[in-house]
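Note sheet for the following structure.
Yeah, one chain of the complex is gone here, protein chain that is, but the others are all in their spots.
Just so it is clear, A, B and C label the chains in written order, and each chain counts residues from 1 on its own.
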């Protein structure tokens, strides 16, 4: 199975939880955004209760959790927005 | 029959038509705002078609055409307003 | 708070006068002399008023709108005299802790000012000049 590289960006509360603003992920083909969220829940105790991911952006555009990632994608989980 | 003094103010198009911004009127008791309008229609040809008076203010407050004037009142006919 | 002026309007001074530390939003409306009206070119507008009555009517409106929106503070200034295209004739500021009330109060205030405050305008353009609202005009004075 081939692997691909995906940049995972962290913002706001997620950056505080992750302690970083970016992970470089090496993922196997067919990985979805939801799969990445599930892996984060295992990695960070503060996320373990969040069975559903927040909003998702792939390459700066909103996407669904089931979107299959592609090599070179930029992925971000978007906590509830509070602009304005 | 007693007479009373009423100040009649002209604004905007009515000031242009009357050529003045004020008349001092000597009116008989019982005269209404509508009566004053009817007299203006006789006085100024440009008003003769206006059988109904515009809005009326007595002492800086809106009033009805049937209001009976009192000595010392300040009367104004208010052309359609266009503030803002 | 409301008043008439013969000077250019400084909307930011108005905002500063009315904002409180508890306010999270303000809405500022300005009416501006535009270069057209009902298809005719406009160069300038002369604003006339029955001044003491206009001040009373504006203040009645401000107090009534504030009573309908208790969290809102309002400030209104209307300019009179000769204005040219681009000049502001009126500024209304509504501020409140949350934005919805500011939008609603600001809009209600301008709508009501246009209905009852004794202010008039004479538009001047290449075709001459005319008092709005008289003799077949639309009487709306919309801006």
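Heads up, the rule we're going with is that a contact is a pair of C-beta atoms (placed from the backbone, for glycine too) under 8 Å apart; a residue touches a chain by one contact, two chains touch by 3 or more.
What you see is a predicted model; the values in this text were computed from it and never measured.
Remark: the absent chain touches shown chains A, C in the intact complex. Residues 11-12, 19, 21-36, 85-86, 97-99, 102-103, 106-107, 110, 142-143 are the ones on chain C that touch the missing chain.
Mapped onto chain A, the footprint of the missing chain covers residues 9, 11-13, 15-16, 57, 60-62, 76, 78-84.
Throughout what follows, only the chains that are shown with their structure count from here on.
Rounded to a whole number, the gap between the C-alpha centres of chain A and chain B is 75 angstrom. Work out the mean CA point of chain B and of chain C, and you get 26 Å between them.
Put simply, the C-alpha centre of chain A and that of chain C have 50 angstrom between them.
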